[in-house]
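Notes to accompany the following structure.
The other protein chains are all here in position, but one chain of the complex has been omitted.
Right, chain A next:
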Amino acid sequence: MQMQFEVQGMDFNRAGEAAAKIKKALQMVGMEVHTVRRAVIVAYEAELNIVIHARRGTLTAHVYPDRVEIEALDEGPGIPDITLAMQEGYSTAPPHIREMGFGAGMGLPNINRCSDKLQIDSAVNKGTHVKSIIFNQASGE
């Protein structure tokens, strides 16, 4: 089972829609509460990263009985230094985005915290590919 959403850069009004739909789907499937919660955070942060940084992208959720895979693929500036971007509080978001309360440098760290496996590939001036795997389990982050 797969769900795919188009995400537009700078479209803050619709940010969160894809995450909400993914959440409902996972609840209907009967995923563990803990799995749903982590998947929502990963999906939302990944969606928001596209909105803040990229021109456009897609967010895809693959649903399997034992896991959820969330994939974000975007066309955008890419991440020059992934290790740096994984640090809490490190942000490349411009000031006007931060004034809106976004871009606190917690996006990738939050995704990392909620994922069981995480793979990030990025090419500067081309785009970024984030793939997160969340195993369906009752508790224990």
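Structure notes:
Here is the rule we go by: a contact is a pair of C-beta atoms (placed from the backbone, for glycine too) under 8 Å apart; a residue touches a chain by one contact, two chains touch by 3 or more; residues count from 1.
Simple rule for what comes next: contacts and distances are computed from a predicted model.
A chain of this complex does not appear here, and its UniProt-recorded name among "Protein translocase subunit SecD", "Na+/H+ antiporter subunit E", "Iron only hydrogenase large subunit, C-terminal domain" or "ABC transporter permease" is "Iron only hydrogenase large subunit, C-terminal domain".
Not every partner is drawn; the one left out touches chain A at residues 1, 3, 16, 19-20, 23-25, 27-31, 33-34, 36-37, 40-41, 44-45, 63-65, 110, 136.
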